[in-house]
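With one protein chain removed, the remaining protein chains of the complex are shown where they sit.
Naming follows writing order (A, B and C), and every chain is counted from residue 1.
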Amino acid sequence: MDHLTPALARSWILSTARLIEQNAQHLSDLDAAIGDGDHGANMSRGFQAVAKKLEGDAKADDLGALFKVTGMTLLSTVGGASGPLYGGFFLDLGKQCASRAALDAKDLADVLDSGLADIQRRGKAQPGDKTMVDALAPAIAAMRAAGDDIVTATRAAADAARNAATATAPLLARKGRASYLGERSIGHEDPGANSVALLLDALASATGA
Amino acid sequence: MDHLTPALARSWILSTARLIEQNAQHLSDLDAAIGDGDHGANMSRGFQAVAKKLEGDAKADDLGALFKVTGMTLLSTVGGASGPLYGGFFLDLGKQCASRAALDAKDLADVLDSGLADIQRRGKAQPGDKTMVDALAPAIAAMRAAGDDIVTATRAAADAARNAATATAPLLARKGRASYLGERSIGHEDPGANSVALLLDALASATGA
Amino acid sequence: MKKLINSPENVVREELEGLQLAHADRLRVSFDPFYVVRRDAPVKGKVGLLSGGGSGHEPLHGGFVGPGMLDAACPGHVFTSPTPDQMFEAGKAIHSGTGVLQIVKNYTGDVMNFDLAAEMLREEGIAVESVLTDDDVAVEDSLYTAGRRGVGLTVLMEKLLGAAAQKGMPLDQLKALGDKIRASGRSMGMALTPCTVPHLGKPSFELAENEMEVGIGIHGEPGRKRMPLTSADQITEMLMEPVISDLPFRKGDQVILFVNGMGGTPLIELYIVYRKAAEIAARHGLTISRNLVGSYITSLEMAGASITMLRADDALLDLWDAPVNTPALRWGA
Partner (left out) sequence: MKKLINSPENVVREELEGLQLAHADRLRVSFDPFYVVRRDAPVKGKVGLLSGGGSGHEPLHGGFVGPGMLDAACPGHVFTSPTPDQMFEAGKAIHSGTGVLQIVKNYTGDVMNFDLAAEMLREEGIAVESVLTDDDVAVEDSLYTAGRRGVGLTVLMEKLLGAAAQKGMPLDQLKALGDKIRASGRSMGMALTPCTVPHLGKPSFELAENEMEVGIGIHGEPGRKRMPLTSADQITEMLMEPVISDLPFRKGDQVILFVNGMGGTPLIELYIVYRKAAEIAARHGLTISRNLVGSYITSLEMAGASITMLRADDALLDLWDAPVNTPALRWGA
C-alpha cells in the first residue's frame, strides 16, 4: 500500500466519522473546561452529515470531489470556530487533488501542508497558541520524516498528533474561546488538537487496514 | 392580681413582640410547609413596629388607646392575611375597651370573644378550618372555664392555645394559602394558630409576672 | 441563596429606587408608604386604576404603571400582600373625581387588605369598585377553600381595563367589564425549581432533579401535585387541557394566549411551550387572535411556566391593541 486512493480516502473520512462519534463526549468535556463545551457535538454533527452524504453519493469517486463534498458539508453543518477551519481545510484538499488519481506519502504531506496553511490563514493561529494547529503541524512533519511508506508515514503522523494534542495541556491559549481564560487555560488539553488526533488516527487506520 | 390593667396590657403586647421575635423562624418554617413562608417575618415586622410605637408613645396609657395603636400599627405593617386579622382583632379590642380602666377575667374573655368574632367576620373561617381561629376559640373557652383569677385564667388559655395549635396538624386546611394544598396540608401545624399561642403565652406571662 | 441584592430587608425599597430612576419619565415612587404612580396622576376625567400585591412578581404590578394600563401599584414585601394604608394613599393620589377601580388577585391577604383600603377611601368620599382575578384552575373552587388564586389573567386584566379606563369608560362599566374578563379567562402553572424568598434564605420547597411541581401559584407555595419531569409537549398538554375544559373554551372561540415564564425560565423554552400550546388550541378549533410570550407575572427566580387563555370578542381585542406605554408592556406609543 503506497498510495492514498479514492477508496482509502473515503474510508479515512468514514472512519473519522466513527472515531469522532465515539469520542464526542470526550471532545465536549475538553471544550467545557476551556471553551463552551460544544466541540464534540459540532464535530459529530458535521461528520455524521458527511458520512450520510458519502454513503448516498456514488459520484464522489475521485479525491477532489470526495474532499470537496466533505468540506462543503462540514462548512454548512459544524458551525463555531471548527466549522470554517475543518471545512476550509477539506475544501483546500479538494482543490489540491482536483486532477489527481491518488497520493503517495510525499504528495499527501504536501496536500496536508496546504490545508494547514488554509487553517492558519483563516484562524491566524501560530504553533504554540493551543489550537488544532499544534497537532496538525507536528503530525505532517512526522509524516515527512517517516519516509515513503504510506502506512508507516500515516502511523507516525497519528502518533505525533496524539502526543502533540496531549502536549497542548501546559500551553496558554492565545486563540479561540480558550484565550478568554488567560492563565486558567493552562492545564487542559485543546479540544481541536484532540479532534485532529482522531482525524489522523483514522487516516492511519484507513491506510493500514 | 385580678385585673388586666393598662400597664399589664402594655407588658402583654411587648412580651408578645419578644416571643414573636424569638420564634419568627419557627413560624416562617411552619408557613413554608403549607403556605408561603412569611408568617414569622410578617408578625415580627408588625410587632417590632408596635413595640417601637409603644416605647415612644406615653399617650397610650389606657386600654382603648393601647389596643388601637397596636391594631393600627399591625394593619399598616404586617400585610398578608394575618395583618388585617390581627390588626382588626386589636382594633376591635380597642373599641371594646374604649371607656374601661381595667378588665377582670370575665371581661377579658368577653373582649377576646368579640375580637375573635371580628376575625371570623373578616376571614370567614370556622373552627376546624386550620387557622388561627382554632387556637383562639378554645383558649377563650378555657379562660372562661378557669374562673375569676386572671393569672389562672390566662395560664389556662395559654395552655389551651398551645395544645390547640399542635392539634391543627391533622386538619385539612380550608382557608388561606394552606387550603390550596388540599390533602397535602394535613400533617403540618397552622402557623397562625402558633402565633396565637405565643400571643396568649405572653398574656399569661404578663399577668403572672 | 444567590441573589443580586444588598440585604433582604432592602430588596423592595431598592428595587423601587431603581424603577423610579430608570423610568422617571413615566412614573414616580412614594416611599412612605410604598406605591408606584403615574407621573401625571391624577389623570383628569379618567377612573384611576389601582392594583398591587406582594413583591417578587415583577414586572407585575409596578412595571405596568403608565398610560394605557395602571395608574398606581402597591408593592408589599416579597410575597406578602401590601397594607391598606398603601392603597389608601395611592387611591387618593390617582383619584381625579371619577373614582378608583381596584384590581385584586384572589388571595385571602390581598382581598382583606384591599377591602380595608376601599372602606377607608369610601370614607373619604371616593367611589371605589374592585375586580377580582381568580383564574387558577389548579385550585379546586369550592366552599372549602379560599377559592381560586389570581394569576396570569391579572396581566391581561390590567392591560384591558387600562385601555378602557384610558378611553374614558366610567367606573360601573369598568367594573362590569372586569367581571366579564374574570369570567372569561383561565390559567394553570408549573415549576421546575422552587424560589427563595430573600429574608428566608432557603428554597420555598424541595424538588428532586427529576421532579416538577404542577399547579403552582405565584407565591412560592408548593403546587397541587408533584410529578416526574416530562417533556415540554406533555407539560403543555397538562396545562392546556384543564384550562380549556374548565371554562370551557369552545370551537370557534377567539382567544388571547399568554405563555408566561416564572422568572428563571429563558425565552427559548417559553417559545417551545408556545408552539405546543398553539397546536393544542388549533386542535380544539380555537383561534389565537393575540398572544403574549414572556415573563410578566413571576415568582422571583423560579423556573417554570404558566399558560393563560382569555376568550376575547372584537371589543376586547380592540382594547388589547390600544396603545400602552409602561416599563414592561409597550406598544403603539
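Methods note: a contact is a pair of C-beta atoms (placed from the backbone, for glycine too) under 8 Å apart; a residue touches a chain by one contact, two chains touch by 3 or more.
The structure displayed is predicted, hence computed values, not measured ones.
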Displayed chains contacting the withheld chain: A, C
Contact residue for the chain not shown (choose from A:G37, A:G64, A:P127 or A:G208): A:G37
Touching residue (missing chain; options A:R10, A:K68, A:R162 or A:R177): A:R177
Residue touching the undisplayed chain, where the options are C:I235, C:V255, C:L286 or C:L316: C:I235
Missing-partner contacts on chain A, residue numbers: 28, 32, 35-38, 41-42, 45, 75-85, 122-123, 174-177, 179-182, 184
Hidden partner interface residues of chain C, rising order: 2-7, 11, 14-19, 21-22, 55-56, 58-59, 63, 192-193, 209, 212, 229, 231-233, 235, 263-275, 278, 291, 293, 295, 298, 300-301, 303-305, 325, 327-328, 330-333
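One rule holds for everything that comes next: only the chains that are shown with their structure count from here on.
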Chain-level touch network, classified as line, ring, star, complete or other: other
Chain whose average C-alpha position is farthest from chain C's own: A
Rounded Å distance between chain A and chain B, as computed from the means of their C-alpha atoms: 76
Separation of mean Cα positions, chain C and chain A [Å, integer]: 55
Rounded Å distance, chain B centre to chain C centre (Cα mean): 32
Where chain A touches two or more other chains, by residue: none
